[in-house]
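The complex is shown incomplete by one protein chain, all other protein chains being positioned as in the whole.
Let's look at chain A:
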Amino acid sequence: MAKKIVAVTACIAGIAHTYMAAENLKKFAKKEGYDIKVETQGAMGVENRLSQSEIDAADVVIFAVDTNVQEPDRFEGKKTLKVGTSEVVKDGKSAIDQAIALIN
């Protein structure tokens, strides 16, 4: 079964990097055959919100953030990769690979 990734993206201004990082994670997760859902915490508020059951079912969590994750308690106990949004914009594949490496 495909590995499940959930991710949160958030940047300082909440205008651009939040959404670029989200798209790049989705792009490379799909390329490598993983399931992914990405919650964006940007200037438009929390969108595509992850449910607790989605988080619980995930194999690994990616925080692509330059600021604090809202409601971090939801992710307690999960294996989590934390990276900056710029890193994900620059190299989405590497972020996905690093996250998967945490669980393999």
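Just so it is clear, contacts are C-beta pairs under 8 Å (C-beta built on N, C-alpha and C of every residue); 3 or more make two chains touch, one makes a residue touch a chain; residues count from 1.
One rule holds for everything that comes next: contacts and distances are computed from a predicted model.
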{"item": "Absent chain [UniProt protein name; select from \"PTS system, fructose-specific IIA component\", \"3-isopropylmalate dehydratase small subunit\", \"Metapyrocatechase\" or \"Cobalt transport protein CbiM\"]", "value": "\"PTS system, fructose-specific IIA component\""}
{"item": "Touch criterion as defined above, residue of A:K4, A:K27 or A:R49 at the omitted chain", "value": "A:K27"}
{"item": "Missing-partner contacts on chain A, residue numbers", "value": "12-13, 15-20, 22-24, 27, 40, 42-45, 66, 84, 86, 89-90, 92"}
